[in-house]
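Only one protein chain is missing from this complex, and each of the others stays in its spot.
After this line comes chain A, so read on.
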Amino acid sequence: MQKTYYDPADLKKFGKISEWNEELGAKFFEYYGKVFEAGALTEREKSLIALAVSHTIQCPYCIDAYTGDGLQRGITKEEMMEALHVASAIRGGASLVHGVQMMNKVNKLDM
């Protein structure tokens, strides 16, 4: 068994996923490529969203990939950090908003 679950070198092997199911792999990568093309949002905006989501789902591969992608696109570290705070605020907010449920329950049960 390998010593760690994540190996940075594995990111380069992502494309090999298709080897065990070519049809679904090909469809996934076609979809993936299309998603990141410029549309109503620019490629730059999509890259920042991807970076923020990468941190929300805590995917080390994605964080590596979209930090590099952001640098390539000229995205500054200030923009990257602001995007992360958006992710962090939503993630934190998601916990905190459940406090309403707690408050409802307390208010119902407590005298």
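The working rule: contacts are C-beta pairs under 8 Å (C-beta built on N, C-alpha and C of every residue); 3 or more make two chains touch, one makes a residue touch a chain; residues count from 1.
Criterion: contacts and distances are computed from a predicted model.
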{"item": "Protein that the absent chain corresponds to, by UniProt name, given \"Arsenosugar biosynthesis radical SAM protein ArsS\", \"(2Fe-2S)-binding protein\", \"Cytochrome c oxidase subunit IVB\" or \"PepSY domain-containing protein\"", "value": "\"Arsenosugar biosynthesis radical SAM protein ArsS\""}
{"item": "Candidate in contact with the missing chain, chosen from A:D7, A:E22 or A:E43", "value": "A:E43"}
{"item": "Options A:G39, A:G68 or A:G93, residue touching the unrepresented chain", "value": "A:G68"}
{"item": "Residue ranges of chain A at the interface with the undisplayed chain", "value": "12, 38, 42-44, 68-69, 71-74, 76"}
